[in-house]
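Heads up, one of the protein chains got dropped from this complex, but the rest are sitting where they should.
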Amino acid sequence: MNLFRTLGYSGTLGLSLVLFWLFIALFGPALAPHPVGEIVAWDVFEPIGGANLLGTDYLGRDVLSRILHGTRFTVVLAAAAAMLAGFMGVSLGILAAVSPRWVDESMSRFMDALISIPGKIFALVMIAAFGSSLLLLIVIVGVAYTPGCYRIARSLAVNLNQMDFVQVARARGEGRIYLAWAEILPNMIHPMMTDVGLRFVWAVLLLSSLSFLGLGVQPPDADLGSLVRENMGGLAEGAPAVLMPAVAIALVTIGVNLVIDSLRGNVSNTAGSV
Amino acid sequence: MMHIMQLIARRAGTALFILLLVSAVVFSLSSLLPGDAAQQLLGQSATPEALAALRESLGLDKPGYVRYVTWLKGLLIGDPGVSLANNMPVAELVAERLPRSLVLAGIAALVSVPIALTLGILSAMYGGSRLDRVLNFTTLCMVAIPEFLVATVLVLIFAVKLGWVSSLSYAPPGASLGQFLSAYALPVVTLFFVLVAQMARMSRAAVLDQLSEPYVEMAVLKGASLPRVVLRHALPNAIGPIANAVALSMSYLLGGVVIVEVIFNYPGIASLMVDSVANRDMPLLQTCAMIFCAAYLLLVLIADVCAIVSNPKLRT
Amino acid sequence: MTNHIVVSNLNVTAPTGDGDELTIVDDVSFSVGAGEVLALIGESGSGKTTIALTLMGYARGSCRISGGSVRLGELDVLKLGQAGLRDLRGRRVSYVAQSAAAAFNPSRTIMNQVTEAALIHKMATRADAEKRAVELFRDLSLPNPETIGNRYPHQVSGGQLQRLMAAMALITDPELVIFDEPTTALDVTTQIDVLQAFKRVIKERDITAIYVSHDLAVVAQMADRILVLNHGKVIEFGETEQILQRPADSYTQSLVGAVSRKQRQTPLQHDSELPLLEIRGLVAGYGRLDKQGMPDSPILQDISLTIPRGSTLGIIGESGSGKSTLARVVAGLMPVAKGEVLLDGEPLPTTLASRSKEQFRRIQIVFQNADTALNPTHKVSQVLGRPLTFYHGLSDDACRRRIVQILDLVKLPAEMAGRRCGELSGGQKQRINLARALAADPELILCDEVTSALDTVVGSAILDLLAELRQELGVSYMFISHDISTVRSLCDDILVLYEGRAVETGSCSTLETPPFHPYTDMLISSVPELEQGWLERSRHKVSPQLTTPAGMGSPLCPFLNRCPERIAGVCDSLPPPRGSLKNGSEILCHHSK
Partner (left out) sequence: MTDKTKSNQGLSRRELLQAIGTVGAFTGLGGGLIQPNSVFAGLPTPRRGGRIRVAGLSSSTADTLDPAKGALSTDYTRHYMIYSGLTQFDSALNPLPALAESFSSEDQQVWIFNLRNGVQFHDGKSFTADDVVYSLMRHKDPATASKMAAVAAQIESVRALTPNQVEVRLQGPNADFPIILATSHFLIIPDGTEDFSKGTGCGPYKLKEFIPGVRTIVVRNETYWKPGQPYLDEIELIAISDEMARVNALLSGDVQLVIAVDPRSVRRIHASGRADVLETTSSLYTNLIMRQDQFPGSNHDFALAIKYLFDRETIKRSVFRGSGMIGNDHPVAPNSKYYAADLPVRAHDLERAAWHLKRSGVGKGPFPMFAAPIATGSVDMAALLQMSAQKVGLNLRVNRVPSDGYWSNHWMKHPITFGNINPRPSLDLLLSSFFVSNAPWNETGWSNEKLDQLVVAARGEGNEDKRKQMYVDVQTIIHEHCPLSIPNFISFIDGFDKRLGGMGAIPIGGLMGYSFAENVWWNG
């Protein structure tokens, strides 16, 4: 397959991981042997391989089922947040590039201000203000990553705006909306996808940090980060309840990173050989 | 030199503006928070009468923007006000915490930056080799593990199991070097995990970027060895982007270390800010936000200056 | 003559995306005698640079030397290990790259880089190496040889940098120097200085050299023998005189033919008294305007011109002279500070926002670099369809039919409509670029260096197309170029720009014989002719530099500090008058009557 050749070994490994987790995110809950909140064992922090494949958690619930349920939250939340950041970053970035200077300046300064507020503390304030909900988590993480996306998108858009094909369109008498939509945007999609992919990884990690601080998905549901957090007590005894979700987080992020790396590596290779 | 001075002056102007913006943003964000300092202080035992009395004595009966303007005016004369939670001057609270944060950040930076840059440069130098792939994968894994897990595992192994170091990162004033190392070892290693991967990967990219430039080919065709090509030719031109990457990572060291502060019980400025959110302590919250913002801007400015000094085109 | 370098059956391959390998140098063999200069000539993609680099045992990017041998004296270059290659490079073989601006490390001083090879190979102490570098600077006619080494690359001009790079290559007294298109990036007036300097050191030091170029006229001046390449294969190999005079292969003949001038003008049909475009006293630039309406950094000053309907005006000047800015001003992309731009006698609004759709339609612009002028994410049908729907409101169906017609007009097949711009070749892209302008049904097309980025043969075909279109559609062109021979072959009138001032305007025919403005003279005399020995005979004189050059915006003659014919006491104290020559040209010079 051409795709695998482009990706290389590590890229293929990454892609398989990503597809695996996507599958889990889609069908995990249907595959889970137990409902997510059901207590299945009298003992807590059971080891791997007993009646419950991956042992039990701190309340005696089935870890495998909880991971199968939790993956969906992690993947969907992080993906939605990364895409939100990408969408906001790109739209504002293009807007800044085609707008008069003062719009660009004030937007950029505002983003500077936003980026300097630590993400976790921003999340803390927002959750304290509005209470935790899935939508809010997406918005928080999305907004927290918007300035970063904006910076990249803006610099891309400003460069593209100077390109001859945009100048031609401008000299043709096209309006700003056409320039942004038809000329600039299509050329940003590819590099921004890479950026959004990276932000997906960060979003997974930020979400799990938020779960550590006790903000996050509502019980009895839990995303992978919350699973790690709520079972931290079992860490000292090496309970799978804490290790398995942590491994799951690592595999999700490593998979996405590998795919991005190999895609990016290829782009720069072709650029380098010209 | 004139150029750099001008740049710094212009940046300082913009920075002041952004600081103002941050305080406004933080103020509007925090005005969304339900409850106020009085309710937090009284907690479960809040009765309407007690609340009203406390609000009046804290000045919370005045409208929000009045309090904001008062705080802002105070800041202009160098007084960020008094904490609503415990009546202590905000300046005093910050002066207690900030040096600690700076010490932790400083040590973490001293350890992480040289190692990260070495790894990144090595990785770029032998791009595509086995070393590169191993380093790449290692840094990838370091990014992929949540920091609280790293911290806790470190504590379990090195403090609880082996007893080599302290599980609390607290060194009393006048601590011996041994106490100092024992206290800072684990938080620094944790932060190292968080920071090193990002910096290493970005410096690798920056150096690789330069390695595709024609002048590098020229150096190769002059018979220069690989280390010479990378260190003498590519690196000086990669300083700008590397400095930028380092600055972004460093800015994380002040505000982003909440979790490290929680796990190691380190009384730094990030947990001070978290407290101020929990206590709805607006003067403190805003002052902390300003500190983070100022630190961020300062780091970015330093990175800019590095880029300028390293680039003769901009220098003259 | 002993063969110093023997290359036999050389093969270089590059990996394609899907695992196969593409042969980019195919079974090439040649030899170079000691003290001989061999030119490798061919169009882009012919493998000439790749071959030259194999002489240093080097292949770019992911390319691989897959077979053959390269012998340098007794040494088998391709059998060397890393250490052996390092020892070879910079010491026995050295390299002069195409763009000195890119090949000099921007963050280190020139001296540091010029002496580096000598220091790496431990051939001299730093002090000796520096002394030697200064000698070389002097030999290469560089100004201030004692101190120029202390500067950074961005602080010296392109022509100087190219000569400094030659010094860098010569510091170790190598057995072989590879010149890789060393003057391609230079202005024609600078190129001749550099060529003269190179020629002199090659002769004086009896250097063995490989000279890579796409420009036959340049090669004619430098090479003893020429190797003609196409698609990685040797086409023809012979003495310079033979290749130029009696090319055996048809490809070589087409190369030589493309250089020779061809007249493409057609007689003017004056069907209207009113010129299509008229510019009066134009000033444009960046920054704030002062009280007189002059911008902080003016790019164009006091430009007046007319383009009669159906005629072609050539704008010529070196890089930075403001040619492109002029096109951008007419297109509305750049604001006018002072003066007027009239289209058909009607003043054109100076900002984009205040122009009407019809005004936009009547003037179209075609950029130099077709790669960047076409949106790589768009299909050809999108590129051509947009002006059709935008200006003419054509329906989908009509649009499709019109696209086919337009493609036919620029001699491209109709299937092309479905392709993405990124998949096209350079010549095809430039045709699409032109077709997009034509789709608007314009009256004036602004052509900004439309052939500069193309190979000679392809560029020549585009020029033919332009001439043909003019005949068929009656459009006018403002044709901007740095290449005076292209301008002469296509244009009716000409305007010579220097530092934003029109130093000479007149009919194109006046460029055939003197008198000219001193700058025009320099420009014309700098273009290498396709004959050996031209360089030595050229009228070109290296001009003395003035210590206090007149800056931008100064009322004095902009050419003052380079002018070989300046009159002391006049030119440096009085603004030049605008006068006419006897052939009808108008010049900005004290030499005018």
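A, B and C are the chain letters, set down in written order, and residue numbers restart from 1 in every chain.
Operating definition for what follows: contacts are C-beta pairs under 8 Å (C-beta built on N, C-alpha and C of every residue); 3 or more make two chains touch, one makes a residue touch a chain.
Because the structure is a prediction, the values reported are computed rather than measured.
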item	value
Displayed chains contacted by the hidden chain, counting the whole assembly	A, B
Residue, one of B:33, B:117 or B:188, that touches the chain absent here	B:33
Residue in contact with the excluded chain [from B:30, B:167 or B:286]	B:167
Residue among B:272, B:290 or B:303 touching the omitted chain	B:272
Hidden partner interface residues of subunit B, rising order	33-35, 39-47, 49-50, 53-54, 57, 83, 85-86, 88, 93, 96, 152, 155-156, 159-160, 163, 166-168, 170, 262-265, 267, 271-272, 275-281, 284
Absent chain, residues of subunit A that touch it	35, 37-39, 42, 44-45, 58-60, 124, 127-128, 131-132, 214-215, 218-220, 232-237
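Everything that follows uses one rule, which is that only the chains that are shown with their structure count from here on.
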item	value
Which of A-B and A-C has more C-beta contact pairs	A-B
Separation of subunit A from subunit C, taking each centre as the mean of its C-alpha atoms, in whole Å	47
Interface hub residues of subunit B, defined as touching at least two other chains	none
Sequence positions of subunit C contacting 2 or more other chains	60
Parts of subunit B lying in touch with subunit A, wherever the complex brings them together	14, 17-18, 21-22, 25-26, 29-30, 32-34, 133, 136-137, 140-141, 143-149, 152-153, 156, 160, 208, 212, 251-252, 254-256, 258-259, 262, 270, 273-274, 277-278, 289, 292-293, 295-297
Subunit C-touching residues of subunit B, taken from the complex the two chains share	213-215, 217-225, 228, 232-233, 236-237, 310-313, 316
Residues of subunit A touching subunit B in the complex	10, 109-110, 112-122, 124-126, 128-130, 201, 205, 208-209, 212-213, 225, 228-229, 232, 235-236, 246, 249-251, 253-254, 257-258, 261, 268, 271-272
